[in-house]
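Heads up, one of the protein chains got dropped from this complex, but the rest are sitting where they should.
Each chain gets a letter, A and B, in the order it is written, and its residues are counted from 1.
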Amino acid sequence: MEKLLQVEKLETQFTKDKQKIKILHGVNFHIHQGEVLGLVGESGSGKSITSLSIMKLFKGTSGEINSGRILFNGDEDLINKSETEMRKIRGKQIAMIFQEPMTSLNPVMKIGEQLLEPIRLHLGLEEKKAKEHAVSILKKVGIPRAEEIMNEFPHQLSGGMRQRIMIAMAISCNPQLLIADEPSTALDVTIQAQILDLMKQLQQKEKMSVLLITHDLGVVAEMCERVVVMYAGRVVEEADVFDLFESPKHPYTKGLIASVPKLGQKKEKLDSIKGNVPNPSELPKGCKFAPRCNDVMPICYEQEPPELNLENARSCSCWLYKEERGGIRV
Amino acid sequence: MELSKAVNSSTTIKKEKKYSPLRELLKNWKKQKNALWASLFILLLITVAIIGPFIAPYDPYKPDYNAMLQGPGIDHIAGTDEYGRDIFSRLLFGARISLTVSFLSVFLGAIGGTILGLLSGYFGGWLDRLIMRSSDVMFAFPDILLAIAIVAILGPGLTNVVIAVSIFSIPSFARLVRSSTLEAKETVFVEAAKSMGASHFRIMFQHILPETLGSLIVFISMRIGTAILAASSLSFLGLGASPETPDWGAMLSLGRDYLGTSTHVVMMPGIAIFLTVLAFNIVGDGLRDVLDPKTKNE
Partner (left out) sequence: MLKSYRAKGFFRKGLLTVLQYIIKRIFEMIPILFIVSILIFFFTHLIPGDPARLVAGKDATFEEVATIREELGLDKPIWEQYVTYMGNLFQGDLGTSLKTGLPIMDMFVDRFMPSIYLTLFSMVWALVIGLLIGTLSAVFKNKWPDYLGMVSAVSGISLPGFWLGLILIQIFSVQLGWFPTGGADGWKSYVLPSLTLGAGIMSMLARFTRSSLLETLKADFIRTGRAKGLKESIVIPKHALRNSLIPVVTIAGLQFGFLLGGSVVVETVFSFPGMGRLLIDSISFRDYPVIQAELLLFSIEFIMVNLVVDILYSYLNPKIRYTA
């Protein structure tokens, strides 16, 4: 399979009170054509910043990409692209869905007006054609009475409907890559499942690649083919979804999986990872997960573990596996 | 976004070391560079208002028919007016008048408005309705028009200007304090004080009033600028200070006839009013950013 997107050593920083705070510390991962990749981690691990970096959506924030490469479609490095060039990519080749369907749509613009914007901009359709296209997309995402909804305002719709609109807007120009940042988190459980089903369906039909950002491993298991686990602005583990759940390597991944309730499991209390995600401006020395790790060793406090390539095309950054390159230790 | 949460939490952690509201205030105040300069300017003005008469180079009332309408120069650094009176000395005396009039009227208005607002918000019911309907009636006149009407009835003069300006300040203070009172009334410690049997008076003035203080201070500082403008407008219209008084507005009013030939007669008092009001507005902005982050104006 060909790689659609390849992120290499991506470093992104923000500035607060004249202080530069690095959020991403050399993030590496890739997405294949037509693949659903899960990007997992607690909030504060840098998932969303990674997605914003790919889109270079830093306007109005102090964020900037320090270094690294974001190769899209083979050899196009997005980092070197100008703002004008990026605008042609945003919404057309790479589209995005955000967490909050309530606030992600403009409250004073009709749905149709908002939906037509990318269609007219990127596909260059004339008014009537563009409208037909918009309605057909709305039908595709399962919106009843699509023509009427074109003339309605966001606050007249439910959260699930709004997220469908967001999805419609994102896929309206047939993007190669869809970045979905916690697309179902803000929704009711039943609606969540519907939205995820819809996304899966569309992904298969349109042969899109999807970067699904979530903290919910249940969603990952449902949707993804491969998973990248992030912690404190770094990728700590990357694996096929079956391998990851079967035999998680990194203690952080193990912790995450252990904290998911399972059917048939009788336990008084769910396991949870002790402590919190460290502050980006006050990261510990050595392995950033060391203070919360159950298998911590002296070296973890001294040096950051390198990224190791293990078998089955998986990788992991942890000192536990230092000695046994490619080996297995469960 | 995740990031802003993370970055913010880092700053709050640092601040948690030792919390003292006063130190916090001073620390934030130092960050407000403009407001710092403006407050220094106001301090200077207050000093001038107090010692002005002692440092004034000339008698502000004494005409000098040999030196009429002189431009700024070595003898008269701000020039002289149509009677040859030294404008600089008159400005120094005028600082006292402007500050006294504005401080007095705003404080009277604030006291009146605060008491009414507290009563209205705390007791509610018919008292609340009465006070709020009365302030609605007052709001039926634009600010300055109300002042003009009051002065028209009471007659011209600085005392009446003070009365007029304080009366038109009352309803806005009452509304402000009422809404903060309603908020504070719901808080736990007011409930606690009530259950311990504290008197209404005690609850209002010891528990609720301090809660409203932040927004009150911000509003007072903003209002002083408005009061200076209103008072000088009234003087300009001939409804305030009598023409021979070295009041900034009155000086401007007299000077307007000489605008074409001796611009400084109008410029000097105008600049004095402008800078003073500007300083109070900047301080008000700064105070709001520090004390009232809800309405922060980035």
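What we mean here is this: a residue touches a chain if its C-beta (ideal position, glycine included) is under 8 Å from a C-beta of that chain, and two chains touch if they have at least 3 such contacts.
The model shown is predicted, which means the values in this text are computed figures rather than measured ones.
Of A:9, A:129 or A:155, it is A:155 that touches the chain left out of the display. Screening A:11, A:100, A:243 or A:307 for touch with the missing chain picks out A:100. The omitted chain makes contact with just one of the residues B:152, B:192 or B:213: B:152. In the full complex, chain B contacts the hidden chain through residues 133, 136-137, 140-146, 148-149, 152-153, 155, 225, 229, 232-233, 236-239, 249, 252, 256, 259-260, 263, 266, 270, 273-274, 277-278, 281-282, 285, 297-298. Where chain A meets the missing chain, the touching residues are 55, 57, 59-60, 86-92, 95-96, 98, 100, 103-110, 117-118, 121-122, 153, 155-156, 166, 169.
The criterion applied here is as follows: only the chains that are shown with their structure count from here on.
Work out the mean CA point of chain A and of chain B, and you get 53 Å between them.
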